[in-house]
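Contents: one structure, followed by commentary.
In this view, the complex is presented without one of its protein chains, the others remaining in place.
Moving on, here comes chain A:
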Amino acid sequence: MQYTVEIDQELCTGCHRCIDVCPVGAIGGPAGMAADINYDKCCFCGQCVQICSAYQEYKSETSAPRETKMKDRGLLASVREPLFAAHNMGHAQKVWEAINNPNVVTMVQCAPAVRVGLAEDFGVASGELVAGKMITALRKLGFDRVYDTNFTADLTIMEEGSELIKRIQENGVLPMFTSCCPAWVKYVEQEHFELHENLSTCKSPQQMAGALFKTYGAQVDKLEPKKIVSVSVMPCTAKKFEASRPEMNASGSQDVDLVLTTRELANLIKHAGIDFKSLKPSQPDSVLGTYTGAGHIFGVTGGVMEAALRTGYELITGNPLDDINILDVRHSQGVKRATLQVGDLAVKTVVVAGLENAAPIIDEIKNGTADFHFVEVMACPQGCISGGGQPKVLLETERKQVYASRMASMYKHDEELPLRKSHDNPEITKVYKDFLGKPLGHKSHELLHTHYCRRG
């Protein structure tokens, strides 16, 4: 297992603010002393990384100089920002090597929330959407194929929506839990393994993409899968852990080789001397790069739910929704319940924002009082836009506003996109037609679904 989040004992001042922010009580330590992470509990959400403000002072005497610490953290030598006590393990050095290695083919994907955070690290106001510039930057960095996690978010909806319908129609295990947040998945595996069958068997969009790049992508481009280095850019620190799970090798080797956080991508762009702000926008590669608004809103709390309902409604009733904006599931502050009439069926949903808020829902399921069908849980307070790998907000007093801007930008992009339902994505149709067959089919099962294991 990769310990993707760490606390530098030498830099930690023992303020224990991370203890307050950790959703699973994984951090401890005597008052005023350096804090420590209990990895049996930690789910690598990185909220501690976001809050910590203790940094290595200029020319301070630490056992290891800044250069050594940077190397140990996997940071590029050009990184200027301070080294904070709570930090995540970086993959930027390895990605830099891969994109400069002529013997490999690099494929990259970026999660929805990355494009509303990335520009902040280049001095732009919070929430600006930079999808096009991000694609151009990735090409300039030297990635051979630039695909998109948003595409597989749409694919996830096809699989997960079908799975939910199947469970409802065939008396399967309900409520079904979303499985795209790796911190939540790890939490279920270690704290409530008896509920693991409630988890959707769908892989997260990151892992679906990884599996497709090295199979379908390789096939289309006539590439040897072994030569592919698949990289993802995520707003999340737990995604590094997810990619390293032994089950995630549907292609015969690790499906996602390296995971960058949004912050690490910004570092990489600076390292290459690319003037991000002046880049001209461009489009990702087809087929694995086209997306709808539904795929995009995966990045906010309630997004997966809304995307699933947009498609599920149509699959069940055969009619489109009157209003595609399902406001009842948006902006969860903790736990948000909603009921949507889908044909004859009243689908009851719960959206949980912040892992610390999952407890009452889990209790209801365990004591048999749960009457809901579908539960979305995101470990981070506002979903992926507030993930542990996003640009780190310097002033705590601004955090709320920054997250609100990122969220508003997500919904705005959804509204602006010509297609807003996953099943309307023509390239999704194409992938099913040419390669996957049908949702929940044999090939999907092999590549896009997974199983869970008991931890602790």
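Convention: contacts are C-beta pairs under 8 Å (C-beta built on N, C-alpha and C of every residue); 3 or more make two chains touch, one makes a residue touch a chain; residues count from 1.
Following the convention adopted for this analysis, contacts and distances are computed from a predicted model.
Asker: As a check of understanding, state which of "AsnC family transcriptional regulator", "Glutamate/aspartate import permease protein GltK", "Acetolactate synthase small subunit" or "Hydrogenase-4 component A" is the UniProt name of the chain not shown.
Answerer: This omitted chain is identified in its UniProt record as "Hydrogenase-4 component A".
Asker: Out of A:300, A:402 or A:436, point to the residue that touches the absent chain in the complete complex.
Answerer: Of all options in A:300, A:402 or A:436, contact with the hidden chain holds for A:402.
Asker: Just checking the interface: what residues of chain A touch the absent partner chain?
Answerer: The missing chain touches chain A at positions 13-17, 32, 53-55, 57-59, 80-82, 84, 120-126, 263, 266-267, 391-398, 402.
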